[in-house]
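All remarks here apply to the structure that follows.
Of the protein chains in this complex, all but one are displayed in their positions.
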């Protein structure tokens, strides 16, 4: 630990590929954006931090990519916390409501107590109205016919104008900004500085780039991931995709089934699934919906394995 | 630490005065509420935790009240973290936006992705429209004449109806709940389970019971403080009022001035304030506004001390 | 959300099977223990919190066990945060060093600044000296012969006595406790109150019950898991075992291989592994150690799948 040369000529770590986009706004939705304001650290900083833990012991053994993959695979999260990034975002309040639930961030948001609200709300185009998913109570699926969407869009546009008129009238009458804003729509844009360490950012991305996340926040998350994090820490990004985004988890029950199926013991697999209560039948003789079974079947499909029941 | 009798007959700690109001909704605003769902710990638990730190050493010395006051005075915050409370609240989303900024809480909020939004938004009565403060860019001051307020209230009521119609129409057309909600007003009610430890709750109350906090959240905070925390941990509440809510902080600069003023060295005090840049004059010969000076003057008034300039 | 009957007859949640062991010390190591001091919540509280999120929507659909399993499977962690537990532990400082790294806990530790240090250090029996693992740089493997261990144990015992004499001598000479303690061994026992929510506790258990965790902390974690959490929230514990402790994660790369192997395309699997760089050969013609490959092979063994290379 005491090699004196480690102590010389230290400079703040910079990453050229990220410096190139510093301050550049990536557009999201109709009037939102994300841009990087500042950052600290790089793939190298992660390796450096890990090596403090490991001391001399592992110096030669592992190379950077292998070490980063090892850390990611085994959930050694602290070295990833050594990197930090600060973004400036413009986002509808409705999306921000989900965003702000990630508690490990540092945040300064535009205040509509201090200042007049941002005069814009997110508009939905006629072909962007999504239909309620039947399967997934919290999701959407497909789009409303654009012809029908037309009407909703026009209605929305009129509503926004009306609300904005009411807001302005209140302000003109001297109503306090903190109260005048109370009927602005959730779609009103806000802005914030948002700062987070890389470990927690990856956790955010894992949840918000997921296909179950709401489309709006998914668009923001995807840009943070693919336009920003990928440029910033490419080795970490690769490991994140392999071990988090595109990995698959099998429960204890699923591992038992996988073993039977892969070894061609299909009837034993059916017995096991029976035992788990996955194959129950209702009075009409139809199989009762079991989310555990359905999700397992999806994994089997990804593996091109036969569903034994 | 090894007195065996400490290990016997342990029961979950309960506080009778809090048990009496368990589940009871305290009304806030026109349709909001707060109620206690569950809690853990009491004044006794704080003392118990502090005594683990102090070991045998301080056993006889301090009594509960004195010890709790000592902990509060010296910002020994960890024993207060040993108490936990869980509330069920119903609150306008606009207020919730401020509330959720307190990151140390555990939260489960009603989801308008899963379920139809709560069909109610906070209404403002004709005599409740507040005027923008001139002094304080983020505050309000006084009320609009109720006659004028009448019109704003009616306008708001119509707006709420219209928005609700639009929301319902979208739902009927099959639009996903997650998107249909996007133009609901910020005043729409939401509900949440909100759990926090006592130390962080007191921090929340200090900020949100403060006269600079927005009236709506102040009403919630005041009920939490005076109806709930006071019943739960009365000794802690008393110490909190003395050392946090009603205490006064004097900066290094202010301490120097206080010393001069209290010892009747008024002209020296003026020189010192001059030196601080608090008494600068603009071209018209008027004293330039200095927030540091103004806030100090307010403290002097509280002490009935003479303002020397 | 407004069924009035939900608001009545509320009592603090209690769990009989946990109440039975409240305060009872579970022994760990030669002189350590863990005991439950207090707790808040139960399996029911998790369900209740989740249902606030879901509103009326899912009320009938899911039963408690299914809902808890769903939450666990999909990393919906906030309902688990609604439960809280407070433990009193006695643990060697060396183990405590690892324990305290979990930052989400509330902690009050016995202070050796205030009080005389606890006069006991953890002793190692002759048959308990573990050998350094060759494979795993941070692990142990097997035991030293107890005959040889004898000498180490005696040496340790003498050392502890000597250190304790030096500590006492310093105290007698009036040296401050905060400084006198500086040469106590890391094996000295300390005590603490340690409070955590269930979500973070499960994360702690996942890391510390793992076979890679150091034996000492693993013993503590195992007792917390199997003697305490299992009694407290049995449905959650079952789900945790299925989806966390005994589940298996397959990376994107591993999923591709699994698909080939399970569909009996073994030579394609070898090509793929080649492409991943898992099968490289050194100058002596020996396969270079690849942790990614080795860990995958272990997973294949669990599935009784053939290793194709």
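For this structure, a couple of remarks:
Here the chain labels run A, B and C in written order, and each chain numbers its own residues starting at 1.
Everything that follows uses one rule, which is that a contact is a pair of C-beta atoms (placed from the backbone, for glycine too) under 8 Å apart; a residue touches a chain by one contact, two chains touch by 3 or more.
Note that this is a predicted model, so its numbers are computed, not measured.
Considering C:74, C:181 or C:230, the position touching the chain not shown turns out to be C:181 (whole complex).
Listed residues C:144, C:245 or C:279: the one in touch with the omitted chain is C:144. Taking the complete complex into account, B:247 is the one of B:161, B:247 or B:267 that touches the chain left out. Taking the complete complex into account, residues 54, 57-58, 66, 69-70, 73, 75, 137, 207, 241-243, 245-255, 258-259, 261-263, 291-292, 295, 302-305 of chain B touch the chain not shown.
As for the chain not pictured, it touches chain C at residues 92-94, 97, 100-101, 103-104, 107, 111, 113-114, 121-122, 124, 129-133, 137-141, 144, 148, 152, 155-156, 159-160, 162-163, 166, 169-170, 173-179, 181-188, 214.
Although one chain is not displayed, chain A still touches it through residues 1, 7-14, 19, 22-25, 35-41, 45, 48-50, 52-58, 78-79, 81-82, 84, 86, 88, 90, 106-111, 114-116, 118, 191-193, 195, 197.
One rule holds in what follows: only the chains that are shown with their structure count from here on.
The greatest centre-to-centre gap from chain B, using C-alpha centroids, is found for C. Remark: chain B and chain C have CA centroids separated by 37 Å (rounded to whole angstrom). One finds 31 Å separating the Cα centroids of chain A and chain B. Among the residues of chain B, those in touch with two or more other chains are 107, 111, 114.
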